[in-house]
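Taken from a larger complex, these chains appear in their original positions, while the remainder are omitted.
Which chain is which? They are A and B, in the order written, and residues in each are numbered from 1.
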Amino acid sequence: MEDILKQVQEGTLSIEEAKAKLATYENLGFAKVDHHRKKRQGFPEIIYGEGKTAEHILSIMEAIKGKNNNVLVTRITKDKAETIIQQHPEFTYNEGARVLYWLQENQPKEKGKGYIAVVCAGTSDLNVAEEAAITAEVLGCEVRRIYDVGVAGIHRLFDNIEEIQNATASVVVAGMEGALPSVVGGLVSHPVIAVPTSIGYGANFNGLSALLTMLNSCASGISVVNIDNGFGGGYNAALINKLVNKE
Amino acid sequence: MEDILKQVQEGTLSIEEAKAKLATYENLGFAKVDHHRKKRQGFPEIIYGEGKTAEHILSIMEAIKGKNNNVLVTRITKDKAETIIQQHPEFTYNEGARVLYWLQENQPKEKGKGYIAVVCAGTSDLNVAEEAAITAEVLGCEVRRIYDVGVAGIHRLFDNIEEIQNATASVVVAGMEGALPSVVGGLVSHPVIAVPTSIGYGANFNGLSALLTMLNSCASGISVVNIDNGFGGGYNAALINKLVNKE
C-alpha cells in the first residue's frame, strides 16, 4: 500500500489508477484468509468425486497434476475410475475405499519420526480404514495399518498396542458397537480420531450406534468424525502429524 | 379330579357340589400356568415400589413376610423406606439402589458352586450395580462385586478377570459409551446380562448410547435389559444361577 501511496504522492500514479490498485488490494483483503492455507503446500488438492462426471474429475485432476501435487479423489465409483485410468494408467484405484490417487514420483520424503496408526475393529470396517490410510499417505504421511483388532477378542489389540502407542496420532475405525476407540484412548497418549462405520444391523441404525458410543467415550483424547468418513479421519490425523514433523 | 369323580360315582357328592368343585378346578385351570412359577419357591415376592404408598407397600410386605420369604421392594424412595423401617427395623434400605429388603435369618444357604459377578464400569454406575447385586442376593445367590473397571483403564478389568470368568453369569453395568460388556463378553464363557445406565451427558441421550452399544455388541453371549434396570440384570442372572445350582 505504501508503494501505491508514494506513487500518488509523487504524481507517478493517477488517482484513478491508485483507486484501481487499492481496490485490487482491498479485494485481496480476503487473501489473508488463504494465507495460512498456502502454508499447507504439499497438501494435494482433494476432489470429492460424488456427483461429478469422469470428464469433470479428469479435467480437475490434470490441472492439479500440472502443479506437481499429489492427487486424491474420494467417493469415486469404479466406472469413473476406470475411465480415467484408461487415459492415465499411472493412477491407482482402491475399489473398497473408493479412492483414486496419484503420488508424485519424486515427492520429497517427509522427514521426521512421526507416523499415523490406522486401526480398525473388524474386517468389514476395512474399506473405511483404507480410505483413511490412503488419505494420510497421499497427504505425505507414513501410515501403519493395524487391522481386525476389535474388543471382542481384545488380546489381538494388545499384541499390537506398542505400535499404536508410538504413533503421532491414531485413526480408530469401528462399526457395530464402536467400542474400540474407548479402549485405545485409554492406552495411548496421543490424539485419537474415531471413525464410526455403518457396519452392523438392526439397532445399529446405519452407524448411529457406533457414532454415539464414540461421542460418549469416557476416555479423554478422542474426537469423532462423521459415519464412514475415512477421509476425515485420515485428514485430521495428517494435519496433526504434519504439525509434529514440521518442527 | 379323580377324587371328585369317585365321590360322585359313590354318591357321596351331589352333582351340584361336584360341579362347584370342578368349576373351582377349572377356574384353577390357569394354575398350570403358575405350575413352574411355584418351582421357583424360595424366590421372594418382589414389589415395584414406584407409585405405591408406604402403607400399601407395608401391607404387602407383611403378608409376604408371614410366608417366611425374603422380601424385596425396588424403586422405593427414602421417605417411604424410612416410614416402613420405623415399624420394621429389621428391614434394610439402600438409598443409592433405592431398594428395601429383608432376608430371613434362617434362610437355608443355597448350596452349589455358582456365584454371580456384578461388574460395573464407573463409580457413577454403582447404584444400578447395587440394585442388581442386592436383587440377586435377596433371590438367594452369592454375588461378587467387581466395580469401577471401565474400558478407559482396561488394566483394572484384567486384574479381576479371573473372578469374573469363574462366575456362572455376569451382570455388566455401564453408562456413557457402554463398551464394557463387549470386552467382558469376549473374555468369558458364560451368559452376560448387560445393563445400560443413563449416566452420561450430551449425546448420551439418557442411556440410549449405552443401550445401542450393548445391543450391537459383536461379542456373542450378551443380552440386554432396559436402561438403569439393575433389578432386571440381577433377576436374569439369578434365574441362570439357580438353574445351575439346582442340578
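Quick note on the criterion: a contact is a pair of C-beta atoms (placed from the backbone, for glycine too) under 8 Å apart; a residue touches a chain by one contact, two chains touch by 3 or more.
In this text the structure is predicted, and so the values were computed from the model without any measurement.
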Original post:
So we've got 2 copies placed here, but how many does the whole thing have in this file?
Top reply: 8
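The rule is simple: only the chains that are shown with their structure count from here on.
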Subject >> subunit B residues touching subunit A - in the complex, by the definition given at the top >> reply: 121-122, 150-154, 176-179, 182-183, 185-187, 200, 202-205, 208-210, 212-220
